[in-house]
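Each remark here refers to the structure printed beneath this line.
As you look at this complex, bear in mind that one protein chain is not there, while each of the others sits in place.
Labels for the chains are A and B, by order of writing; each one numbers its residues from 1.
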Amino acid sequence: MNAKNHDKRLHERQFVRTFFTSPTAVEGEEDSAKMIRSASGLRGMQAPDVWVPDNEDATAPSMRDEGAANIVEVVSENGDEFPGEIHPRVVWHRDSPETRHQGLKRMLSIADPEKGAVENLDGFVIPEVGGIDDWKKADEFITIVEHEHGLEEGSLAMSVIVESGAAELAMGDLREEMGKPTNNLERLFMLVDGEVDYTKDMRAITPTGNLPAWPELRHNTSRGASAAGLISVDGPYDDIRDVEGYRERMTANQAKGMLGIWSLTPGQVVEANRSGLPPESGRWLLDDGSQQVALESDGDTEVYTGDRLSLSEDGDGYTLTVGSDERNLDEDELSEELLDMVEYVPSMDDIVDSMEQFEEARDAGTGAIAMERAATIEIDDISVDVSNDRMWDEATYQASMTPVSLFQDVYEHRPDQHDELEELYSPNVVERATNVGN
Amino acid sequence: MNAKNHDKRLHERQFVRTFFTSPTAVEGEEDSAKMIRSASGLRGMQAPDVWVPDNEDATAPSMRDEGAANIVEVVSENGDEFPGEIHPRVVWHRDSPETRHQGLKRMLSIADPEKGAVENLDGFVIPEVGGIDDWKKADEFITIVEHEHGLEEGSLAMSVIVESGAAELAMGDLREEMGKPTNNLERLFMLVDGEVDYTKDMRAITPTGNLPAWPELRHNTSRGASAAGLISVDGPYDDIRDVEGYRERMTANQAKGMLGIWSLTPGQVVEANRSGLPPESGRWLLDDGSQQVALESDGDTEVYTGDRLSLSEDGDGYTLTVGSDERNLDEDELSEELLDMVEYVPSMDDIVDSMEQFEEARDAGTGAIAMERAATIEIDDISVDVSNDRMWDEATYQASMTPVSLFQDVYEHRPDQHDELEELYSPNVVERATNVGN
Partner (left out) sequence: MNAKNHDKRLHERQFVRTFFTSPTAVEGEEDSAKMIRSASGLRGMQAPDVWVPDNEDATAPSMRDEGAANIVEVVSENGDEFPGEIHPRVVWHRDSPETRHQGLKRMLSIADPEKGAVENLDGFVIPEVGGIDDWKKADEFITIVEHEHGLEEGSLAMSVIVESGAAELAMGDLREEMGKPTNNLERLFMLVDGEVDYTKDMRAITPTGNLPAWPELRHNTSRGASAAGLISVDGPYDDIRDVEGYRERMTANQAKGMLGIWSLTPGQVVEANRSGLPPESGRWLLDDGSQQVALESDGDTEVYTGDRLSLSEDGDGYTLTVGSDERNLDEDELSEELLDMVEYVPSMDDIVDSMEQFEEARDAGTGAIAMERAATIEIDDISVDVSNDRMWDEATYQASMTPVSLFQDVYEHRPDQHDELEELYSPNVVERATNVGN
């Protein structure tokens, strides 16, 4: 029955924060499986939700047979203990029957039950797909692998790398195609953007050679995932040193509903495992007319430390200067003015708190309640109290649920992260966040 | 024959500026219909183009049977006099057959001719639709309502709230589906974005809990409306105090071809009824390098009052300073430079004037004419004359027609707004605007 409702996600994980790739065979090392052996030992925040032994681009073509054997060896040894899901990437190309046949043979080999890896395998990642008929070819091959090896039909998930205009368009057809009796596309799990090859396929040029941001592609991937009950994941962020840039990209992705991202290093995995979860403490932001700056908490007071705003008091009232714009205001006007400039970023505790309050009111028969948010803001040693009410109704409550659902999915499926989550949020907040909304 | 041309809009109104929702039954009031009774009395600029007695989210689930009865009572009493169209919203959900059945029963009840409301009803609003097959289910139910009650097939319009990725995709299929003999989807009227539930469906997260701007959704809704001859309407703007923000959102929407917007209060209705119409007087904008500022008209002179630009004259010529960038210019260069910085926002009078000039030239056999726009700009007490020509051809003329067509549609269908429009524009401008282009 589930299969009839593509808005529901069909797989065990409802969310994937991190998609971590490792080369399956490295030339010139004593142990060519070194990288995946090491990756298979990751635990806690360093371990991704989805680990991808990458037998495509990250592994040299000449090393891919050895890479396939390495996957089998490492996954059968260590896969049982690995805390995330395991989805190897095999070769595929919409324009090359040879490559597709290679992909079939590698999947047959990796999933062979006699070799012992398949029980720890969750699915395969198929790169370079084209239109929907090309997706069906990959699905058919996985069906053949399942039959050949006596596995249940649909038990191996299929995820794709969206790295062509044709694949971007295909995401609009999934919902219609997934129910058809001639395929097992219900096995689809993740839609993963691959911006480097997409840029090549779209023939885009930038002066510096940097990748375009492709906002429409990311929207369409997120929408395709939403319409077909799948999970959307953004592509790699190459500049590994640039942690701030990686965080900004994830914040932008989250506003599109794309909650997962590729990670190239365990350091990026830590960042990405944390990024979608609400912060441990709330903070106030102030828009100074040119940018949003964070206020510094000093006890109950939020202190502005920038130099674009200044505030002074005289007998009659206040003078607030923003850049070169000076305004004379009385106390109420000043409070109102500042209220328009500030915003609050709620903590996990705050979110759970608001949800609990709403649940209580709803159970008592009230459909909407006002949530107050107040602060004392200090500018140039002058304190101003601001306060606003936000109406919460069922829709607000439901929309607030997304980061909490993400947390609950993580908490359920990643016991190896329990300690770190409790250290981050406190055991009490973790417990309440686990229970709210259920 | 009209049905063969989906680029033509099939309903009486070609434009909808305002979509105003009211709760149909409020608990704890002596008269539970108080809100819709009051809304039904709105007239003039406070009255929306489309009024939506909302028997879904705005009405508590336990009050919805009473709400349906209230709709019947108020619409049969006051609907005849109401100046806009009336489209109640009933319950619906792509994932719930129970809710859909509820929706059918409520529509059957509200549209029962014996109860007297249906003659004042223009259609129904269906929320939470999914893929195109789900839209067809709603259409089929309305067909059944029409047959059951002896109404002409297609006489009740259907509008939908687009609040899922699946519904966003469905808008791409409308044009193909609307002609089929097995449905009456030609009854479709408005495509209305619902960003709160859409955000939930897309699983988007923002740090502050604010809604993402969803530019791609709004584009796709406007495009879907364009391709299928429908009308696109943006969702609610929650921060009712923030009039400036509401206006900015409407300006952004209009640049996407989305000329309608949800209104939550009569105050928002007034703003939104005015927003798409050209202003009563034109004005000059100057881009100072960091933002566009309005010049202040002082007789025939447009005065710059900001502090980013300064201008001085010496024996040889002029020194224009923009921020920290200083340029020495002769009189012609100065005029040229300022011309690049300014733009004119034409008034209704200006637009009609240009269109009349073009029509006259065209009737005389000229395909393109130059429209001159000149001004004297004053910076630091120095006056500079600027002037430019813009070529008008048939395409410019046609594109200028959109705000005038909007005005004409309003003028034809909203006699209750004639006084306010004549007061705003003067009777002479109103008369010319009514006649131009016909």
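Worth a mention:
Following the convention adopted for this analysis, a contact is a pair of C-beta atoms (placed from the backbone, for glycine too) under 8 Å apart; a residue touches a chain by one contact, two chains touch by 3 or more.
It should be emphasised that the depicted structure is a prediction, and the values quoted were computed from it without experimental measurement.
Touch with the chain omitted from the figure is made, among A:Asp95, A:Glu119 or A:Glu248, by A:Asp95.
For the chain left out of this panel, the touching residue among B:Ser297, B:Gln357, B:Thr402 or B:Ser426 is B:Thr402.
Note that of B:Val192, B:Leu259, B:Leu286 or B:Ala433, the residue touching the chain absent from this view is B:Leu259.
Remark: the omitted chain is touched by one listed residue; of B:Gly79, B:Gly194 or B:Pro346 this is B:Pro346.
Touching residues on subunit B toward the chain that is not drawn are 5-8, 172, 175-176, 215-216, 219-220, 222-227, 251, 254-257, 259, 276, 285, 324, 340, 343-346, 367, 393-396, 398-403, 405-406. Residue positions on subunit A in contact with the hidden chain: 57, 60, 94-95, 130-131, 164-166, 168-169, 172, 196-197, 199-210, 212, 216-217, 238, 242, 307, in rising order.
Quick note on the criterion: only the chains that are shown with their structure count from here on.
Chain geometry summary: the mean Cα position of subunit A and that of subunit B are 35 Å apart.
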